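Quick one: structure below, then a few questions.
Coming up: chain A.
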Amino acid sequence: MTGRVPLFEAEGIVMRFGGVVALRKVSVTQFEGETLGMIGPNGSGKTTFVNVVTGHLAPQEGRVRVAGAEVTGFRPHRMAAAGITRTYQAVRVFRELTVADNIATATVDAPNRMDADEIAATLDWLQLGHRLAVPAGSLTLFEQRRLEILMRLVQRARLIMLDEPVGGLSATEVRAMLQVLGDLRRRTGLFVIEHAMKVIRELADSVVVMLAGEKLMQGTPAEILADKRVVDQYLGRAHA
Partner candidate 1 sequence: MTDALRKHGRGLLVFAVAAYALPLLLAGNRYFAFIGGIALLHVVWTAGMSLLYGYAGLMPLMFAGIAGISAYAAVGLMAAGFAFWTALPVAALFAALVGVGLGLPALRLKGFYFTLCSLVIQTVITLAFVYFVNLTNGDTGISQIAPPAWFGGPLQGVGFDLVLATLAVGAMVALVLIVEAPFGRRLVAVREDDELAEMLGIDVVRQKLAAFFVGSLFAAVGGAFYAPYVGFVSPRSFDVLLSLNIWLMVAFGGRGTIWGAVVGTVLLAPLPFLLQDYYKVKDVIYGLLIIGVIVLLPGGILGGLGSRAAAGTGTQSPGLRRKEAA
Partner candidate 2 sequence: ADQESVKVGFVTELTGPWSFFGTACVAGLKFAEATLNPPGKRKIEFIQIDNQTQPTQAVAAARNLDIQSKVIALSGPTSSDTALAIYGYAEQNKVPFLVPVAAFPQLTKPGTRYSFRIEPNAAGWGYAIAEFVAKQKPGAKIALMHSDFALMRAISAGLKYQAAKKGLKIEPEIVFPQGSNDATVQAAQVLAANPDYVVVVGAGGFDNTITNQLLDVGIKPEKIIHPYGMATQVKGWGKRSVGSLYGTFFDANLDTVTAEGRKFIDDFKAQNKRLPSYVENYCYVTSQIIREVIDADPKAGDDREVFRNTLSALKSKEVTSGIPIEFDKNGARKEYIYFMQIQDVGEVEYKSKPVFTTNWDPEIIPVYDLVK
């Protein structure tokens, strides 16, 4: 198991909102070079988990470690400095600012940011180069999703946690996005929440299945897709 360096370790996370327990002692570790998927019914705690790992929420119990150091309860900007970042379930960019300003903003407090050439190359790769002067709010959804990723890349994030990256995209765009993500996983750590099984199947090395705030199981896509509980409670007959 040499080279199995963890990107983050989440251990026994408990997150309660009043009476609702969103996470019950969830432990997940993601290793470098590995793409982790997360699936689960609506409200099973996936987004909450990302919120905890990226510092948006401080858990009531449990700890988060990055590179061996405890970071539980760190605010998001410190997580970003540690290279752990995320995108949002509903796309989020600085809508009023131009694409170029969005990028510049992403680099402003990134200690390890890309230089101009690398940024230009990444822009080309994500096909956003011609949109620099456009306010981000008037980009198409797919472009905005790419911009979200670009803004994490220019920071040289070590891990990008994607919350439903293909949500709202058309079939063609989903395919294009899959290609993007396929390339992306070679550049950086990826953690993907999706309801679109195709995405999970194609990207994830290992999949965490959440159910009612608990980690039901973890396994390869093939393993979890074959699990009866997953089919019954999440996928439904059509996917069986």
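We adopt the following convention: a residue touches a chain if its C-beta (ideal position, glycine included) is under 8 Å from a C-beta of that chain, and two chains touch if they have at least 3 such contacts; residues count from 1.
A quick word on the picks: all candidates are chains of the complex that A comes from, given by their letters.
The model shown is predicted, which means the values in this text are computed figures rather than measured ones.
For chain A in this complex, the touching partner among the options 1 or 2 is candidate 1. Put simply, chain A touches candidate 1 in their complex at residues 54, 56, 75-77, 80-81, 85-86, 92-98, 100-101, 103-110, 115-117, 119-120, 132-133, 135, 151, 155.
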